[in-house]
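The next block holds one structure in the form of structure tokens; read it before the comments.
Heads up, one of the protein chains got dropped from this complex, but the rest are sitting where they should.
Just so it is clear, A and B label the chains in written order, and each chain counts residues from 1 on its own.
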Amino acid sequence: MASTASLAAPTAPLVTYLNHQHGVASWLLTKDHKRIGLMYMVVVTFAFFLGGIFASMIRLELATPAGDLLSADTYNKMFTMHGVAMVFFVLIPAVPAILGNFVLPLMLGAKDVAFPKLNLLSWYIFVIGFLFTVYAMVAGGVDTGWTFYTPYSSRASNANVMMTGIGVFITGFSSILTGLNFMVTIHRMRAPGLTWFRLPLFVWAVYATSLVQILGTPVIAITVLALAIERGLHFGIFDPALGGDPVLFQHMFWFYSHPAVYIMILPPMGAISEVIAAFSRKSVFGYSFVAFSSLAIAIFGFLVWAHHMFVAGISVYSALVFSFLTYAVAIPSAVKVFNWAATMYKGAIWLKAPMIWAICFLGLFLVGGLTGLFTAALGVDVHIHDTYFVVAHFHFIMVGGAIMGYFAGLHYWWPKITGRMYSDIWAKVAAVIVFAGFNLTFGPQFILGYLGMPRRYHVYPEEFQVLNVLSSAGASILGVGYMLVAIYLLASLFKGERVGANPWYATGLEWTTQSPPLPHNFEVQPIVTHEAYEYTRREVTVG
Amino acid sequence: MAVHGDHGAHAHHPDLQHHFDTLGQQHEAATLGMWLFLITEVMFFGGLFLAYMLYRIWYPRAWSEASLELNVLLGGTNTIVLIGSSLTMALAVRAAQTGLRKQTVVWLLLTMALGLTFLVIKYFEYAEKFEHHHVPGFDFHFPGPDAGPAQIYFSLYFLMTGLHATHMVIGFGLLSVITWMAARGRFSPAWYTPVEMSGLYWHFVDIVWIFLFPLLYLVDRAHHFA
Partner (left out) sequence: MAGHVSPKSTYYAIFGALMVLTVVTIYVAYQPLGSWNFPVAISIAITKATLVILFFMHAKYSSRLTKLFVGTAFFFLFIMLTLTMTDNLSRGLKTYQGGAGGAGYGQRDAAESAPAPKAPEGTPAH
């Protein structure tokens, strides 16, 4: 399929979605999915920074065995707010709301998402929820853990639980509406000829994610609402003194929060599919397997939530059922990893920055996923639950997986979004620093957890200090790496080389239009006549 | 998708949004979107149904005693009122589909009137609860050894019916806007999507009540457990 836009960098200034309208109002009242994606990026980046500060406080405290930097209460607030900020305001929205918003309509050959005004509303809802939560943080913070377990959160703790709950409740609607928008867009706004099995795998991933957002998020909404009302009006559905079941809260909470982790990982996996295909110059191996595995993860992901509750007091028979189901959900993820590796095998590997991030993803996600199998085993989890082993496991997935995947996608689509290329060298350096820092931070935590160090404590026995110091040192390196990413990406906006429509010579409709794209994306409605990832048969025409 | 600058070549229906190609596509998108939203509502209420079900199994006697305090006459009347409002809503959509402006407005107003009736009856039910000290957190008192689980029952009663009533109030607001638009002649057989979407929402609210009524009012009227 020939590109209709020039591959060469533009010689005359283009009309783009960035410059066709000016002024704050043109951004705050925009209905353009591309601008909305950028607006999400601003808020999410700020939330990431905020969550990072809380993480720094945690690692600083844990550099010494004694609780010398923060009191226990303050420390509890630190890990709570770190979790709340990262889970709800970074990981959940990052790839779908930023990259998904920007790229999805382009990939589909559409002018926008199905409901552009709703899309803008989603952003406002997101911001309002974030403001409520930040207010709660500033007002003194919450110390229940991001998991808000009752009865501590419903009967004790402090008043900020309600405020944070309201913030999370509101933000949930942003996630729901985004998922709704994406699903309808994918169903009804694909370009002529773009059948389901010609879709890029990123679209399958986003679709599966949207399914989870639609089905799961309302449950945490009602959970948090019930908690807030229980606190505020002294209702009693979780109160053991009345015969209530605090574990009911956990069931309701985790019914969403487990599938939530698939909201966090599926879109980055989709981005990885795109990057690996483009930089192996090869079609993704086993396309339909990868596509269906996204759906399988989304659906199976709803069947495993109580593996977070193995030691909470649920029945052992139930625990066995959930343990078994948890192994089932690991299978589609493994399918993806095998297929990505098979894609690279005998491909023409082009080691540009996005590919470096993607390869880092593969290694770290693999470790994270495998350690998930450890925790999925009921007998093992009884020992490692609530230890640093679990902390390391989910950080390998969430940071080593989701954030790395986000960065891979960000570095891949950055030239499309901005029309500029960043420094490839610095990007690779940053990737290596982040990779090293990450492993140093979370690798020792597997050992710490295995040795028995519990999570959510600001003190620990002296024999754990060496590993903790290594972890804290790693965290500072990780921080440097992230700072570096921010710097060279920002610098590229001013000094980056301008690029044409398709700097990576990749397939996909988004690469057939100019960089940055037109306000309405395409000059002429694209019509699709070929499969996705036709790297071997495709000819790139210049000019 | 027309090439830009081509507006004169085919007349846009004024309600066709620019990112859609045809009114048909736009209507299908709206329908899908509304159904997806209703799916989220099913899961939203679903969490409360989960809690209800768990505790009903654990405390059948408390559930029986507490439910017997509810007024079946009022609840039954409300059920009939709400199902009636679903009928009038369906007829309103049909009137809009067939281009009957005045009928659309009349059926919509009837729907709103019935909805308001429901809320008024609910108000009296709630007031009675306060009088009998059956409102958790507001001087709750329930005789007998099952006071604790009974308080859970009433917590769920207020959560479920309160959430339902909130949805009705929102629906009422929605219908006001739609009725005003219909009166202004905004709808036609070519484009009546907002009426249809409001209808879907309203019917959903009715369905929730169809479940709430037996689950809350008819737990054990035959006095099997208490």
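Basically, a contact is a pair of C-beta atoms (placed from the backbone, for glycine too) under 8 Å apart; a residue touches a chain by one contact, two chains touch by 3 or more.
What you see is a predicted model, and the numbers here were worked out from it, not measured in a lab.
Among the residues B:Leu32, B:Leu74 or B:Ala183, only B:Leu32 touches the chain that is left out of the figure.
Note on the undisplayed chain: of the listed residues B:Trp58, B:Tyr126 or B:Phe172, the one touching it is B:Trp58.
On the side of subunit A, touch with the chain left out of the figure occurs at residues 187, 215, 219, 243, 245, 247, 251, 255, 302-303, 305-306, 313-318, 321-322. Hidden from this view is one chain, which touches subunit B at 23-24, 27-28, 31-32, 35-36, 38-39, 42-43, 46-47, 49-50, 53-54, 57-62, 72, 76, 79-80, 83-84, 86-87, 89-91, 94, 97-98, 145-146, 148-149, 189-191, 196, 199-200, 203-204, 206-207, 210-211, 213-215, 218, 220-225.
Basically, only the chains that are shown with their structure count from here on.
Per the touch definition, subunit A reaches subunit B in the complex via residues 110-116, 118, 176, 179-181, 183-184, 187-189, 214-219, 221-223, 226, 229-230, 233-237, 239, 241-245, 248, 251-252, 255, 520, 522-525. Against subunit A, in their complex, subunit B makes its touches with residues 1, 3-4, 18-20, 25, 28-29, 32-33, 36-37, 39-48, 50-51, 54-55, 58-59, 62, 136-137, 148-149, 151-152, 155-156, 158-159.
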